[in-house]
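Handing you this structure, nothing more for now.
Of the protein chains in this complex, all but one are displayed in their positions.
Moving on to chain A:
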Amino acid sequence: MIKSIWKRSLSFGLILVFLFSLTACGGKNSISTPNQSDDSTKKVKEEAKKTGFSWDMAKGEEIKILFNQHPYAEAVIKKIPDFEEKTGIKVDYSITPEENYFDKVTTSLNSRSGDPDIFMTGAYQIWEYAPPGYIQDLSEFIDDPNMTASDYDIDDFYSGILGALRWDLVPGHKTGTGPQWALPMGFEAYTLAYNKRIFEENGLKPPKTMDELLDVTTKLNEFDGKGTYGLALRGSRNWATIHPGYMSTFVNYGAKDFEIKDGKLVSMVNSKEAVEMTDMWVNLIRSGGSPSWSSYTWYQAGADLGAGKAAMLFDADVVSYFQNPEGASKEAGNISWVSAPLPEGKTEVNSNLWTWALAMNKESKHKQAAWLFLQYFTGKEYSLWASVNAKVVNPARQSVFEHPDFVEVIKKADGYAEVFKETIDGTTIQFTPQPHFFETTTEWAATLQEIVAGKFGSTQEGMDALQKKINKTVEDIEVE
């Protein structure tokens, strides 16, 4: 008996020793200040100072790029040989489907191995990657004439799009100030796409208000028999369900996601405006949404519009745009666009924003070569080529959007350019930057699913429960 106790104590002791030895290993991770110029950046800048800018200044280097599977990435890949020829830099790239893309990026950045040198990102991911110092502050390169081509013209980017990728690292502070963490490849605004043929056949006009949208959605339910429906929306249990049409409409109703009270972020998802808007959204889904709404991502929602199963799509303008070129879908050529419907009495169109951008790994061992890659693939020449010859809509550069060649391309999409112009000024990141963004918005999507499924007695009850959960999640955030 005594022997057994002794053995157990010894085992327990060994486990403790093992754990404490791990503690010693674990604490040794280096800390880097996110917005402080590091030694490798200084070295690269000093080298550039000696020679001045030239496209072959990093000749012979090799860089690794991580792409998300997306038409924007396909366009870049087509032009990589041209870049390699111009710069003498070798590019090695890999593509990962969107479903697992950010898991891969996160673990790569966390390993601090410097691989990949460049990766695709969105604005929301910057709120997670910039505070721990995973990504390079690009302002240091943009402002340096020895590092940046004289014709790069940073002011040519739409300020709202470029500003979405700037942030001062303070939770609760809006985007638009602070270091430039990434540069945009293209972006999405959220508008209403509709099928002209179906609308004409049913004697309907595209809706301008949310009430009209509900009315049309209800009328178009099963417009062509079982399986057809009025309005395609995203609905999967994922943050991406909240950020397109839902968040744009949320803001158009005058609702906010957070307010700062006593140095803390306080969720406002159960405010009067937020509940009224969510109630409308739930009604839209129930009266004319897809029966499989809760599993829908943008792929399915876009495909249903293209297949003529859905009469409307309230999502990214580019999602419906991809369905419209000849041969792209069954309903190609029949798709038209109007601005996001507004609540009664509102005139100002606001839209949330998504931008696919290129960012640099702060631990990259080839920063000069990586910066040349970034410049080339966000520069004027490439952007124009990609927008005219590949599927890069919407271009983030004003000169490209106004270029006659692109105007000619966009003319084929009925109403697209007009809606773009109506929406662009009100297009920005509508969320409050905070590091738990993905957790709070995923919870938001799950609650929306539960409200639609009738789990709560009312929308207010559901949003009250959500508010409590979000407040608990963000309680550790101190706002300066």
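Quick note on the criterion: a contact is a pair of C-beta atoms (placed from the backbone, for glycine too) under 8 Å apart; a residue touches a chain by one contact, two chains touch by 3 or more; residues count from 1.
Throughout what follows, contacts and distances are computed from a predicted model.
One chain of this complex is left out of the view, and of "Sugar ABC transporter permease", "Branched-chain amino acid transport system ATP-binding protein", "Phenylacetate-CoA oxygenase subunit PaaJ" or "Succinate dehydrogenase, cytochrome b556 subunit", the protein name its UniProt record gives is "Sugar ABC transporter permease". If you put the hidden chain back, the residue from A:Pro71, A:Gly88, A:Pro132 or A:Gly333 that touches it is A:Pro132. Check A:Trp181, A:Phe258, A:Trp293 or A:Tyr416 against the missing chain and you find that the one touching it is A:Trp293. Checked against the hidden chain, the listed residues A:His70, A:Arg234 or A:Lys309 yield one contact partner: A:Lys309.
Residues of chain A in contact with the chain left out of this view: 15, 18-19, 22-23, 26-27, 29-32, 103, 106-107, 109-110, 112, 128, 131-133, 226-228, 236-238, 290-295, 304, 307, 309, 435-436, 438-439, 442, 446-447, 449-450, 452-453, 455.
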